[in-house]
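Every protein chain but one is kept in place in this view of the complex.
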Amino acid sequence: MKNRMDIFEITREPIDKLGLEKRLLTGGAGAIVTFDGVVRDNTKGRRVVSLQYEAYEPMAVREMRRIGDEIRQQWPDVERVGIIHRFGPLRISESSVVIVITSPHRRVAFEACRYAIDRLKQTVPIWKKEIFEDGEEWVEGQAPEVKE
Amino acid sequence: MKNRMDIFEITREPIDKLGLEKRLLTGGAGAIVTFDGVVRDNTKGRRVVSLQYEAYEPMAVREMRRIGDEIRQQWPDVERVGIIHRFGPLRISESSVVIVITSPHRRVAFEACRYAIDRLKQTVPIWKKEIFEDGEEWVEGQAPEVKE
Amino acid sequence: MSDNAIKVNVLLFGACREVAGASELQFNLTAPADVASAWAEIKNRFPNLEKFERSALFAVNEEHSRKDQPLKDGDTLAIFPPVSGG
Partner (left out) sequence: MSDNAIKVNVLLFGACREVAGASELQFNLTAPADVASAWAEIKNRFPNLEKFERSALFAVNEEHSRKDQPLKDGDTLAIFPPVSGG
């Protein structure tokens, strides 16, 4: 079962992106597509100082694993799936989430990686608050389309 | 001009992927999408020992820069474009090409990154030969669609 | 507690946690109970949560759940706004 080597983690520490890619790299891979979500210095022009992420940890890991399962159903050629989400306080340009897909060919890796981050933003129980120079605000999430 | 900070390189040395990403990361970026093409251990099941890449170096850099220009026309929101292609002998799991796109939001980064590798495989003058256990073969490229 | 009393663990996250000023508590409910009846009790205790009436999401034992999901003794009910990770 290829998916036993997949990686789904929630952490307070900075994400070791290169380490994650190395843990997922197999001889059968010809493509690694990586999505790295980093803290942007503004939201619609308003200056952001930092972000604060909060996670429902055990459920977040379950939901990330579920995304991995969905990917393997849709793209059986995927070699490995890795998702690490960080929580706690994050500064500008720090990574909040890193998603790595390895596969023999590039199309599948791109599609699966994009699916993973789109889905993560719908289903994984994590919330962020933006800290501005003059206040703070929870970011409004989108309502999930929970698969029955 | 944002594109003066873009990076297009041809090198014999291993590609410093993390270094490339760091050089391209700006405060306005919220997404980094990275494509990493690595040497696969087989081609249609036939065991590959190594690859040998050959490049027409100055023209390859020009064509990569052209891809950067095309990306900035199609996706003006892109923050930075980086493409490094390696040549010479490469072992299994080594990176032959790394493409990094940074942008405020993820959709643009995914689309531009995928465009970059698709286009690179059509226009950038680089060739690879597969070294098998029992022989070697140039990989047949696709005919380019040269934009007039 | 009477025979038809159940205890559920309630977790609050994000803006719901902040508005309620609580992150984890135990609630005693009367069976038969479901997410909707628990949510009504919780809003009684924390009237400020009323503003999440239309947006709040629920998870029972770490699975996204609808309001008609039954609750049994010992279940964990999480209440939170739409997720905004990534």
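Order of writing sets the chain letters: A, B and C. Residues in each chain are counted from 1.
Note that in this section a residue touches a chain if its C-beta (ideal position, glycine included) is under 8 Å from a C-beta of that chain, and two chains touch if they have at least 3 such contacts.
Computed from a predicted structure; not experimentally measured.
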Study note, to complete from the structure: Visible partners of the omitted chain are B
**Study point:** Which of B:Y56, B:W75 or B:Y115 contacts the chain that the document leaves out
**Key:** B:Y56
Exercise for review: List the residues of chain B that touch the chain left out of this view.
Suggested key: 37, 53-56, 58-60, 62, 85, 96-97, 117, 120-129, 138-144, 146
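FYI, only the chains that are shown with their structure count from here on.
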Exercise for review: Classify the chain contact graph as line, ring, star, complete or other.
Suggested key: line
Study note, to complete from the structure: Ranking chains by how close their C-alpha centroid sits to the total C-alpha centroid puts first chain A
Exercise for review: Report the inter-chain centroid distance for chain A and chain C in whole angstrom, where each centroid is the mean of the CA atoms.
Suggested key: 27
Review point. Using mean CA coordinates as chain centres, what's the chain B-chain C distance in Å?
Key: 49
Review point. Counting in whole Å, what is the centre-to-centre distance of chain A and chain B, each centre being its mean C-alpha position?
Key: 23
Check your understanding: Do you know which chain A residues sit against two or more other chains?
Key -> 37, 117
**Study point:** Per-residue overlap in chain C, given as positions that touch at least 2 other chains
**Key:** none
